[in-house]
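Here's a structure for you.
Part of the complex only, each chain left as placed.
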Amino acid sequence: MADQPQEFDVLVLGGGSAGYAAALRSVQHGLTVGLIEKDKLGGTCLHWGCIPTKAYLHSAELADEARNSEKYGVKMNFEGVDMAKVREYKDGIVAGKYKGLSGLLKMRKVNVISGEGKLVSENEIEVDGTRYTGKNIVLATGSTSKTFGLPLSKKIITSTEALELDYTPKSAIVLGGGVIGCEFASAWTSFGTEVTIIEGLPSLVPNEDPSIVKQLERTFKKRGITFNTGTFFNEVKETEDGVKVTLEDGKTFEAEICLVAVGRGAVTEGFGFEDQGITLDRGFVITDERLHTGVGNIYAIGDIVPGLQLAHRGYQQGIFVAEEIAGNNPMIVEDINIPKVTYCEPEIMSVGYTQPAAEEKYGKDQIEITEYNLAGNGKSSILGTGGLIKMVGVKGGPIVGVHGIGTRIGEQVGEAQLIVNWEAYPEDVATLLHAHPTQNEAMGEAAMALFGHPLHG
Amino acid sequence: KSESKAEPKSESSDSSAEGYVTPLVRRLAKNEGVDLADVKGTGVGGRIRKQDVVDAAGASKSQTES
């Protein structure tokens, strides 16, 4: 590392989604960039998050399809899932993307600095005894699974270990019915595991619109997924042949393994942030709405900033900060306008306000909603999926929320995102007939219904 | 692969100090013959919204009528 430069226009701490996006956009503006990473470029998302889980969920989809293929005229003998093989497939995908990302950073001339960095002054980060200077510093140290002091073991695991299993557990308890919990519950069920979800809040995916929640719970039940909502857990411990979870009301559940998916906390301890005057709140870095920490030229992005913990929010914030540093006065995209997908079966997508949130913001009598049932959508019938598209509009005004649930429905989030972010009125969408027969048509039908003139339905 | 080296375009930056209008607003303004530079935005941070353009179009119409 002798001829590695030590002074940069932008010095980024953490090479996950948020950090590398800030780095890449900064070099595009002609700035010199140092990117400090202690583990693997790509961070959580690439190695232990988005990408590996979606590989598992694709194998899960194939297993479900194999079980049901008979009625589609496709004859086969389904013999089960080989977890070690699924893992191998996942590893291959991750390795390919990792290589691509490393190559991209190199090609774009981002200076990657390996090691753990510590903020030692307003414009310096120390890595293994060397001090690197940044005219601007961007903190992007990410997040890790919360465990509330649970005794992690071979049988009580987080998502990271769950992605390394080489066998299919007979039964599993999933602690937490949020996005990550529901995705694992869904995949494992498809693989043949008997799954029970424990969620302390009153429902699964509690941040979603109530209509979506209802449909998810109904479908999960049909799939044979058990869940207990509304009571928090009290204790998790290993037994001789598995794990035992006790809830606050004394109810107990037993299974072969337990996945702890009760949220992710910021990784901000021990890196000198507070020593430099940066404000932390429960571990998260507090910034202004333009992601400035209030200290020197230090910004924070990604999962360490309170709000949605999503890779593309990390990209968004990384790019935002790079543009801000370059003096381009970028537009703020609020969390409410960021698209969200949960990749369980059935998939969930959403952007903008849920019905209750919109009612609270605009007043109950100012809101109109429509729910288009996928039973009326040809392509969904062909795929064999139910579900719905729900749109939430301000009366006489724009569509402020779009929500959907159903097999493969996640891909509709792009159109939903444009509708909400561009403040489209129902008629703006309704006048554009959508391609037949696609699932996408359901978006058009929902908009037509909200406009007052449904076509099919 | 096309390496489009275009600089960030600032086509819409003349429309308001805030510089951001949605495509729908821009298209509506074009169709209604409204110059976005003359429109005062009522959205977040002075952002021009659809209703602002509709109002501006209505105002200029009633002007030419009277």
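To keep things simple, chains are lettered A and B as they appear, and every chain counts its residues starting from 1.
Quick note on the criterion: contacts are C-beta pairs under 8 Å (C-beta built on N, C-alpha and C of every residue); 3 or more make two chains touch, one makes a residue touch a chain.
Keep in mind it's a predicted model, so treat the numbers as computed, not measured.
Counting every protein chain in the structure file, not just the single copies shown, gives the formula A x2, B x1.
Definition applied: only the chains that are shown with their structure count from here on.
Centroid to centroid, with C-alpha atoms defining each point, chain A and chain B lie 34 Å apart. Remark: chain A residues 328-329, 331, 397-398, 421-425, 428 touch chain B in the complex. Note for the complex: chain B touches chain A at residues 8, 19-20, 22-25, 49-51.
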